[in-house]
Structure formats: structure tokens, C-alpha cells
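One structure coming up, written as C-alpha cells, with questions to follow.
Here's a slice of the assembly, chains where they normally sit.
Chain nomenclature is as follows: A and B, assigned in order of appearance, with residue numbering initiated at 1 for each chain independently.
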Amino acid sequence: MSRVICFGEIMGRLCPPGFKKVVQTNLFELTFAGGEANVAVSLANYGIDSSFVTKVPDNDMGKSVIRVLKSYGVDTSNVLVGGERLGMYYVEKGASQRPSKVIYDRKYSSISMAESGEFKWNSILDGVEWFHVTGITPALSDNCIEITLEALKICKEKGIKVSCDLNYRKNLWSEKKAKQVMTSLMEYVDVCIANEEDAEKVFGIKSNDTDVVGGKINKDGYILVAKEIEERFGCKTIAITLRESYSASVNGWSAMIYTGGNAYFSKKYDIQLVDRVGGGDSFVGGLLYGLLEIDNPQEVVEFAVAASCLKHTIEGDFNQVSIKDVKALMAGDGSGRVQR
Amino acid sequence: MSRVICFGEIMGRLCPPGFKKVVQTNLFELTFAGGEANVAVSLANYGIDSSFVTKVPDNDMGKSVIRVLKSYGVDTSNVLVGGERLGMYYVEKGASQRPSKVIYDRKYSSISMAESGEFKWNSILDGVEWFHVTGITPALSDNCIEITLEALKICKEKGIKVSCDLNYRKNLWSEKKAKQVMTSLMEYVDVCIANEEDAEKVFGIKSNDTDVVGGKINKDGYILVAKEIEERFGCKTIAITLRESYSASVNGWSAMIYTGGNAYFSKKYDIQLVDRVGGGDSFVGGLLYGLLEIDNPQEVVEFAVAASCLKHTIEGDFNQVSIKDVKALMAGDGSGRVQR
């Protein structure tokens, strides 16, 4: 029985070796990833029974998705098989002043064309403790909005906690549509996660004096952002990740949790990036683990940030670290000394 | 100025290394290919100015397609840029009793969703000598049927020769629809190319006593097939490739040209396969070269078969051989002795 259900799209990720650009190579590494799948894998790594719900095509790509999720111990019994294709994306790793680049080929994917009623939420959510979704899923299609709503309503009925990562994707929908849809979903959301730009793009809630491109962060501004989300939508916990993009090679990374009227800021890590894609999802994975298993909000945010700090040093979207790895970093050992 | 225009889809081809299955690997080699593009590349290799007409998306995949075609000297000035995606397919190389497998992810490609009128055929076909298309292009969408017809009509007006490779693809359309559409196109076709099953699948014209799976070939039967195509549609030349599939590792390979009431059978090659996908297209490449530059029908079929025999020993859909390479094999040197 899974404690946590994650629902959304999982895609094939094609990545050139090293720092090659997509147009420079004919060799690609294929892994699989997606906002909610990344969270399910993180949770499984921390020993939390998690299940990923999606729809994949009836071909070898769909077969590989299931094989990979199973390998991490993520339950796949609620993965539907059918539809036309698996979404794909290309990740081109940047360096220094050259940004990383994500090219999507995700249209018409099986999940985006799934229909309302296909997922038997009543039974899928039976006995479940937590439901996680991101703003990407409703952005996929109107059907996906409906399916997400179906799930959220049953969560409410069953008293299942709901977390939602805003994750605004400008290629999938307009800010206007995002605002309208996400506003309607927020009434079901207990834990809202956002990065330094999502709240502004989706809800028009802006942290003044923060220059995202320039990498300056204004702590007080983010407290106000969180407060406003709490007030508007009644979320109990708001988590905001604070990325300072010095360059494509080095980032500052920290986060804040706002809960019970208090803000808890984590330690900040300066990270030499190995692979930054999936970094935010690994924060959510750590956060959900923390909210499920750790009491102290300060410790929760430190766990989530340390976990996702480590993910930035790992190839691929999926985080690969254990509770032990995260706790070692939280305990202060970021010296990178060889472990023998 | 291009002598030959090839029109159709070009896709990304993802291929596992060696004999790995798609579900066994996370490393893929990306090349680009498609029935008509393969012909354009073959012709460019033989020094015939050729142009490929298609539509590719405005992203790095589209950019790579153009870069690759240019590298072979194929004219890309008539490639439209736009639409949603580049079609992709996976090729899994078989061996011995295990068949090779092609998995398509080509739906919703830019070319399949191109609209009637987008291609300015009047100017594209200006001064052109030959137009080549396959049965795959009209199978992509109703729009593509219309676009193909637009082109063919202008070919007729301008007196441009037309070749069409039937190339039946069962995942793209039914035999019934194929028959109806291809019949309507055939009136414009001067040179019809088919493999050992196409004529039956598309037009219901069957060569008796040939067992395709078992690898037995009945020469007389194929002459009758060609005759019937000639009679029904008025094609001046009919070319039929004759593959004997002993296994996924070894094939027999020969062909027949039927023209002016006579059938010309080529020598047969027993081939240890390196990469069989694109083999038929390389035959067409050799055939069109032969029809453009060689008089003698026997020599034409020998050229086309020798050219495509060599392609079966080459990685990727694109043939990579020169006229000199083909003529050496035609002259009898299939001994594979090291060339220093």
C-alpha cells in the first residue's frame, strides 16, 4: 500500500554527453523524468512507499518507463497503458555564461490526451496519506485539468493531504490561463511549493527587490509572498526555493518554509552544478519526506535543501541519495572528502 | 538548380548500439532518415543535384535535419520551418531469428500537419527534371494527400517525370484507404517501384507461388505483377525488389525492371546484413540515377541492385557509396578484399 501518490507526466529525456549542444552530437543518453515522477523516486529512496500515476503508450518507451520506475521501488500498478506517445525532451547542459536548454517534444503524449474518468481515483487513492501534483499536469491539456480536479476532490473526501508545486511552464499555457486554473485547484492544496518566479507568473504575487536574473534575493519579500498565498488560498504550508543563478556552473541554493505564521529559512549552499534539471523536484521530495517524518519545520527545510543540494551534483533528474547522505550534509559535512 | 525533387518526411532515427534492444539501453545514436530523403542523399552522392522538400519544426531537431542534408550536398532551400515536431523512430537491430524492429513516434509531425498550399510547387518545380515521392507521404495525413496531388498535377503540366515507391505502411493507413488514394495518384506516375509485398497490399496484385516469409521467389509471378501495374495505371517502368529473408542476418537481394514490355532481372546477392533499414530506398536512389544517366535497362537494374546491396552493409538509412563503389561491385568484385 502506497503512502504517497504522485500524479503527472513522465517523459523520455535525451541528453548529449558532457557539455555538447544538441546540434553537435549524434549520441544521446536516454533517461526518464518528470516533475511528479522525480518526487515519487525521491520518496522511494527515503523508504516511503510511493506510487506514480500516469499514462504511457503501449510500446517499448512505455515499457521502459515502467521498468525504470519499478527499479526504484516506485509502485506502477496504477500506470495506464495506451494512447499515442511518450513525451520526450532534450536537455543540453550549459556552462558558465551559456545557459542550459530544455527542448520539449511532449505534445500529444498519452497522459496529455487521457480522458476524464480513465483514472479510477476512488480506488487509487484508497488508504493513501498524501497526494502530490504540480502545475505542469493541468497545463498539459483541458482533460488533465479535469482529471486533476477529479483526484483533488476525492482527496478532500478522503482527508488526504495535498501538495502542489506551482511549476509554471510558459510553453504549456499562458500566465492568464495558469492563474485561472491554478486558482481553482488551490482550494484543495495543503502544501504549496513555488520557486522564485512561480508565484509571480501564476498569481501575480511578486517579491520586491529580488532580481532573479541578477541573483539577488530579498528574504522579507518572500515572507510576504508566502503570507499572501496563505491568505488567498488557505494553504497551511508554503515552501519557496531560493535559487541564486550566478552562472550555469555555480548556483546559490536555499529555501524557506512558511507555516503556522512563521518563516524558516535554510542554510544556503553554493553549488558547483553537475545537473540542475530536477533540482526543484528533489526539494519537494525532501520536503514531503520531512513533512511526513520530521516534526521540526527548521529541520524539514534543512532536510529538503540539503537533499536537493546533493541532487544538483547528480546526473539525471532523479535524485539518488539516501537519508544518510542527506543527514551527513545537514550535519555539516560538505567538504567532499573521499568516503572509503 | 536541382534536377530531382524528393518530397516527404524526414525523421530522427534513434538506434541502440550493436544488437541491444530498445529496452536494454540508455544510449542511442541519432541520425536522420526517411524514404524520400534517403533517395535525395543517394542521388547527391552520385553527383545528381537533388533537393529535398519537407517541413521541420523550428527547434534544434529541425536545425539538425537541415545541417545533415546540407552536409550531403542536398539542397534544403525548399524546406519549410514550422509546425510542432519532428517525427522520430527507433530502430532495433535484429539478428538471426530475431527480427529487426522499427517503432514509430511520427504522429503530429510538422510535415504530416502541413497544409495544402504551403508548398509553392510552381516555383519549387521550376526547371526540374524528376519528382520522387513514396506511398508513405500520402499516408501521413489527408493534408499530405492533397499536397502530393498538388505537386503531381504541376509535374504533369511541366512534363516532369514522376517516380513513386509504393512503400505500404500498415501503421499509417488501411489497405483499403491505401488502394483508393494510391490509385488516384498513379495516373501521374511514370516509374512505379514496389517491393515483394507492396503490390499485393496496395493494389491486390499478387505474385503467386512466392512465399515472402519463407523466402521463395517466383520470377514469372513478378513479371505478371509488373504487367498488371503497367496495364492498370499506364506506368512506363515498373521496378520490383526481390528480397529473400533467410534471417535477420542474411538476405538474398535482387530486383526486376519491367519496361517496354520486357523484364530485366538483376544478379542476386546474398548479403550479410549490417543495417537493412533504408535498403529499398537505396535501390530507388540507384534506379533513378540509372534512369537519368544510363541507357541500358539491364545495366540500370544492375546498378540499382549493386548500390543497394552495398547499402545493406552500411550503418544508417543513408547510402554512403559512390558511383565508383557501385561499378566495382557490378564488375564482379564482391570479394571484400581490403582496399589499400
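FYI, a contact is a pair of C-beta atoms (placed from the backbone, for glycine too) under 8 Å apart; a residue touches a chain by one contact, two chains touch by 3 or more.
Here the structure is a predicted model, which is why all the values come from computation and not from measurement.
Every protein chain here shares one sequence; 2 sit in place, and the complete assembly counts 6 copies in total.
Basically, only the chains that are shown with their structure count from here on.
Distance between subunit A and subunit B, defined via averaged C-alpha coordinates, is recorded as 45 Å. Within the complex formed with subunit A, the residues of subunit B that make contact are 14, 21-23, 25-31, 59-61, 63-64, 67, 84-86, 88, 90, 92, 103, 105, 107-108.
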